[in-house]
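Of the protein chains in this complex, all but one are displayed in their positions.
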Amino acid sequence: MYETHYHRASSIQDAVKLRQAAGEGKYLSGGMTLIPTMKQRLAAPTDLVDVRQVPEMKGIGVSGRTVRIGAATTHFEVASSAELAAVCPAISGLASHIGDPHVRHMGTIGGSIANNDPAADYPSAMLALDATIITDRREIAAGDFFTGLFETALEDGELVTAITFEAPAKAGYQKFANPASRYAMTGVFVVRRDNGDVRVAVTGAGSNGVFRHKGMEAALSANWSPDALVNVTVDASDLLSDIHADASYRANLVKVMAKRAMAAA
Amino acid sequence: MGVEGIGARVARKEDKRFLTGKGRYTDDMSVPGMKYAIFVRSPYAHAKIRSIDATAAKAMPGVVGVLDGKQLLADGIGNLICGWMIHSKDGSPMKMGAWRPLAHETVRYVGDAVAIVVADSIAEAKDAAEAVVVDYQELPVVTDATKALEQGQPQLHPEAPNNLIFDWQIGDPAATDKAIAAAAHVTEITIHNNRLSPNPMEPRATLGIYDGGDEHYTCYTTSQNPHVARLVMSAFYNVAPENKLRVIAPDVGGGFGSKIYIYPEEIVCLWASKRTGVPVKWTSDRTEAFLTDAHGRDHLSKVKMAFDANNRIIGLKVDTVANLGAYMSLFSSAVPTYLYATLLSGQYDIPAIHANVRTVYTNTAPVDAYRGAGRPEATYLLERTMETAARELGVSPAELRRINFIRSFPHQTPVIMNYDAGDYDASLDAAMQASDWNGFAARKAEAARRGMKRGIGMSCYIEACGIAPSAAVGSLGAGVGLWESAEVRVNAVGTIEVLTGSHSHGQGHETTFAQLVADRFGVPIDSVNIVHGDTDKVQMGMGTYGSRSGAVGMSAVVKALDKVEAKAKKIAAHLMEADESDIVIENGELKVAGTDKTVPWFQMALAAYTAHNLPPGMEPGLKEGAFYDPANFTFPAGCYICEVEVDPETGVTKIIQFVAADDFGNIINPMIVEGQVHGGLAQGIGQALLENVHYDPENGQLLTASYMDYAMPRADDLPSFKVSTSNTPCPNNPLGIKGCGEAGAIGSPPALINAITDAIGNNRLTMPATPQKVWAAAHAAN
Partner (left out) sequence: MAKITMTVNGRQVSGQCDDRTLLVHFIRENLGLTGTHVGCDTSQCGACVVHMDGRSMKSCSTLAAQAAGSDITTIEGLAANGELHPVQAAFKANHGLQCGFCTPGMVMTAVDMIRRHSGHLDEATVRAELEGNICRCTGYHNIVKSILAAAAEMGGARVAAE
């Protein structure tokens, strides 16, 4: 990795200040993506601002159906929170299958969301749950947050501090892991609200990152059942093709994973 | 069998150090003044080097030196060699293109080394390596072997027109063609054997130390055969004379063939140590390992198998194209020839075989032996063909195999090998019983009710290992003899050191070799130490590969133990005033049979060294050496059965059970043998289901250069295995051992692919059977 300067932030304010003072700096949370990327010399931040131990950014709060997860909360903490599992077990299940146990002990929800890897799990949950991304300066709806491959609505120096969402009546997530990397080759998160609203978000498959599948949402709004997906068409033309899976196979996986997410919901 | 002798499940002596973090691998070594090396590697698969400018790099912080291929050439360091001469069928020798340790004119694959940077830290060396300016002129690229043989393709080496290294054959073409013409049925199939990266978990590393005072070199390296490394570096690469070069292979974290070869990095680090005056350590990262460790397999074969009206095989014709990559690695020529085509008779009595093999240069990493080396390719070809034939002929797979089994031994095949012993029905019976083959139909029906497609497949493999009789391999082109050596030193207090030319990199020699001694003399294995992996300590040896440590390495130990025993008995007989023919050795004592007279082992040893009371004319001391050259290959064989369920919606294959029934001859430590089988099975299953080295055919970039894209088998990809052994002793070595290191990797891929194709009802499927491929094949069949 190239030379860099490490700073440890003690508060959100401190983090933002350190980041502003830095040149081409980056926030560092669990580092599970950033550090390997820097090791491969594919990223070269002059400064790293470590927010892993910022107290205000840690922890899970559930109040009624309202969930708030601090950005520096690890996947392990999300996966093992009984409070969270009681209102939204789908997101606990999702977190329990990110990476591996060691990665889950370090990697954080904020880091994952801010990175917006097209094969990451969390973006699909955020989009389907209509979560709000809270930063040091504003709140951003998930629908506006994820803007493309590794692209988000975050401004330079803006720090994700928490996410919040209303727990839905039903939610389910299933992923098909890449046999090598174990990242999502296709993951589908389905949500149904008490008012009948349905959201289906797909990760790992889209050539422009996470996306909602309107066809499936319409079908499931009409009939909340795996069978409702049988006649939905998934257009392969917007999907990724790589050495592991071409777009037509991913199109099939989107449907199969959606069906299985429904079964799990 | 004693609790620590031959046949006992002794827990390993070496485990404590590995379990407590006290293993000493090459990258753990450090010496005063040591600096770190990074290699500047070609980002292009094929290019001319116009110039290399290291001016800026040399001025970077911490840089000790930057050296390139022209300096290496000027210092007289030689080309890398291939140690096995193969002649084409027209009599011409193989076409060996020059492989420079540091390329100075042309690079031929992505990762080809062009310069070495030595600096105070790895990070500084990497910074400086980026500042080395290499001006490349890109050349067109070819990565596929069949395509490389066509007219008008990029040419890798001027010595090899159309990239053809050799066009070799074995067997009787006329008799085979005649059999095919007369056949009642001919099964035709194209077999692709996918390219693999060996991936021992310890990446390669080397530490080169030049001592200017003594003009002496020390090379720590991740090697399966340090003595061969020393021999080759002295005799061919002009690094140093043998007496001025010590090669140490300390703890080595797996090899699987890939650490047999002497790579450019060992040579260059030794040379760079002299040039820079500092010890130079290089440790590969995983991406470098994917780029530059020798790959395995990569065959494309067309097969015709001819049957008579009774379903007996009457002929087999094979036409293989083997990709050897950009350069000929150390044993690369032997793998697709004598380690492959000589096994094409399998377990079957086939009167006529003809195999033609063309080997080809391409702009990819060199290809050489990887666990099994040629024998997995032969087994996959044969067992996929047998399964296909059984389906075409409407015969059960077991029945077709039984019809054709060899049952009388010795058996001379039409492709050189003379099988000494075997019982193929026994392993087939054992595997079918262990897998409850007869209950499969009910299990398939139950799976179908759950929407799953269940399949079962078998594979009956044979391999030739215990490599190898020196004169025989010499007559076939080998540049070395493949004997092994041992020295047994009994110390004055009776403890024992065994020095072996075999090298353990996971196989557990420190335990199994000690078991031989414990068994022979009745001493505790804790009093026996095994010394290996250091050319200054151990007499010449040939190393570990080809499942040879037991059959060849231990046989050398036995020969040395015979000599020690004979002398020990003479000493004891003299001490007890008895006849040496009456002396027996039991439980650590030398006894006069039928009396109560005994001399403890340690007392005999002490007597050998005090030399106060030895038989007249006897030399003091108790130390004996031996060299053992095997009389024949050994022939482990067995039957593997795999049962799978395919999810038709996703194409995911789940292995429900995997049964291995092997005949390894006699076994020293069943626990270790089972471990070898487990590991081999995982690698074979990895090949069949997950692993593939993938180059971009347009530009030769390696697309599977990390674990993000190269799918390694993980714990949740695999089941627990059901393994068993039968023990038809090998008649050709003193312990009756056949060898067990490679069998799992050899026998398992066809069993798995036969099972998946059975499940989906479509025989057209290539390895690795990824979910996408299986999904597509399952739906194509419907």
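Read from first to last, the chains carry the letters A and B; within each, the first residue is number 1.
Basically, a residue touches a chain if its C-beta (ideal position, glycine included) is under 8 Å from a C-beta of that chain, and two chains touch if they have at least 3 such contacts.
Remember, it's a predicted structure, so these values are computed and weren't measured experimentally.
Here one chain is not drawn; of B:Pro203, B:Gly296, B:Gly501 or B:Gly700, the residue touching it is B:Pro203. Within the whole complex, the absent chain has one touching residue among B:Lys16, B:Arg50, B:His185 or B:Arg407, and that is B:Lys16. Of B:Gly171, B:Pro279, B:Gly346 or B:Gly508, it is B:Gly508 that touches the chain left out of the display.
Only one residue from B:Ala56, B:Ile81, B:Ala98 or B:Ala123 touches the chain missing from this view: B:Ala123. Interface residues of subunit A with the unshown chain, by the touch rule above, are 1-6, 8, 28, 31-32, 35-36, 38-40, 48, 50, 52, 76, 99-103, 105-106, 181-182. Residues 11-12, 14-25, 27-28, 121, 123, 199-203, 251-254, 256, 283, 285-287, 505-508, 671-672, 674-675, 678-683, 706-708, 712-716, 718, 720-721, 744 are the ones on subunit B that touch the missing chain.
Everything that follows uses one rule, which is that only the chains that are shown with their structure count from here on.
The distance from the centre of subunit A to the centre of subunit B, with each centre set as the mean of the Cα atoms, comes to 43 Å. Across the interface of their complex, subunit B is touched by residues 1-3, 40-41, 176, 179-181, 183, 243-246, 249, 252-253, 256 of subunit A. Interface residues of subunit B, counted against subunit A in their complex, comprise 123, 126-127, 130, 287, 649-651, 690, 694, 703-704, 707-712, 717, 770-772, 775-776.
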